[in-house]
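Note that one protein chain of the assembly has been removed; the remaining protein chains are unaltered in position.
Each chain carries a letter (A and B) given by its place in the written order, and its residues are counted from 1.
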Amino acid sequence: MQKSRTTGRDMSAQDAVAVLDRLRTRAPRVHCITNAVAQNFTANALLAIGAVPSMTLAAEEIGAFVARAQGLLVNLGTLDRERRDATAIAVQSAAAHHVPWVLDPVFVDRSELRAAYARDLIGQGPRALRINRAEFAALSGGEPDSLAISTYARGRNLVVGLSGETDLVADGERLVSIANGHPLMAKVTAMGCAASAIVAACLGVEDDAFRATAAALTIVGVAGEMASETARGPGSFAVAILDALHNLDGPRLMSHAKVN
Amino acid sequence: MQKSRTTGRDMSAQDAVAVLDRLRTRAPRVHCITNAVAQNFTANALLAIGAVPSMTLAAEEIGAFVARAQGLLVNLGTLDRERRDATAIAVQSAAAHHVPWVLDPVFVDRSELRAAYARDLIGQGPRALRINRAEFAALSGGEPDSLAISTYARGRNLVVGLSGETDLVADGERLVSIANGHPLMAKVTAMGCAASAIVAACLGVEDDAFRATAAALTIVGVAGEMASETARGPGSFAVAILDALHNLDGPRLMSHAKVN
Partner (left out) sequence: MQKSRTTGRDMSAQDAVAVLDRLRTRAPRVHCITNAVAQNFTANALLAIGAVPSMTLAAEEIGAFVARAQGLLVNLGTLDRERRDATAIAVQSAAAHHVPWVLDPVFVDRSELRAAYARDLIGQGPRALRINRAEFAALSGGEPDSLAISTYARGRNLVVGLSGETDLVADGERLVSIANGHPLMAKVTAMGCAASAIVAACLGVEDDAFRATAAALTIVGVAGEMASETARGPGSFAVAILDALHNLDGPRLMSHAKVN
């Protein structure tokens, strides 16, 4: 595993800038299994950051789409039969073609069925798990703190990206906290799903999943802060964060990132 | 049934303010069965007004989501098998757990199949029916006027919220007209569905379904007027009404409501 370039830290703002630059130059294809609530905003967030989204769920073709993608998002937003079938095929195709994927176990705190399904998927090799505090508590049975996510990550050989007022990213050896973001992010549906999709995009251009996940959450958090400068509420915030993802550049990311 | 607090009226602006305050403090969970066209905007409208949306349609889990919700929306926007199965389970769960629900019988004027299905659902105990004039005419076979909706509401033991240039709300004993709103509301898809979802949110914090429905339509109408102040067309209007739902407070609602 690569070490971070800055002394005394597992991740630096420069690392996030490097990932952002690669998103823009490589335009990774990201296939998304997500719910209808989130599809449009997620696709637009991916386009804004420089990635190329696809969203088909059809069993006949999803394997081919995943095979040609550089990253995959599996979001449990709607747990219907069609999406579970699509997920089974997609995860298999991702493994066969070495496409990294991220799991977003939405609402596992609301339904034991979802939690069981999420645990099963975690056994199938996601590179990253993007999750909020209530969901992590439901899934792991423990407190959503640094130690717990590090232990969880180490045990399952994945990266945990825990969102909250301060985001935490852990892979079992390394840990970083990201103190960016804005409260209006919680008032826009699919914001978390879009963040997870950007994790998938970053996994497509950065082999180190810890760094990719931390870069993604830093990018989204800084874009949220930029959006808050002009937003007059959650409607204009959702619009402004797409503009911010598009307009975000290295110097701005560098100067605004609060990565520790 | 409670009587309105203001003399000579069945509903006052103060009643709407009281409901708005409770939306903000209680953050009711609202489960929505709606079509993919409407899901994102509806979820964002609920978040903006202070409610917590969920949208899953999966037969395996929708009963559990409804059981934990404070309000349920059933919207007929897409009449597929999945949604009809979900609706049957959701309505049963709502009855078992005393969760109030609102029916939005979209496009019953376009398809006799939908009208028959809507009539069947109306027999299963919705607390409110939010409907436009063409849909009411198709469903009831009569004119969409005060007398007809009062008679219809009384006969079916529900509240009718009839949207139009002036909204009318009736429960068979009481009647109120709400002269808020803006023509651009008709140029944004899912605006009616979002209004119905806000009715469901209000039902979750106000036991009197008449007052809840009237409060919801007043809130949406006033938010529409606020949005029109900055909107430059239907695109920016859809954004601005989400901001307005978020920013709406008691004094503004009080001074703008045209409730009679």
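Here is the rule we go by: contacts are C-beta pairs under 8 Å (C-beta built on N, C-alpha and C of every residue); 3 or more make two chains touch, one makes a residue touch a chain.
What you see is a predicted model; the values in this text were computed from it and never measured.
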Contact residue for the chain not shown (choose from A:17, A:48 or A:73): A:48
Of B:18, B:36 or B:254, the one touching the omitted chain in the full complex: B:36
Contact footprint on chain A, counting only the chain that is left out: 36, 39-40, 43-44, 47-48, 53-58, 60-61, 64-65, 68, 82, 238-247
Touch residues of chain B, complete complex, unshown partner: 35-38, 40-41, 77-81, 107, 110-111, 113-114, 187-190, 231-236, 238-239
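To be clear about the criterion, only the chains that are shown with their structure count from here on.
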Chain centre separation (chain A, chain B; CA means) in Å: 34
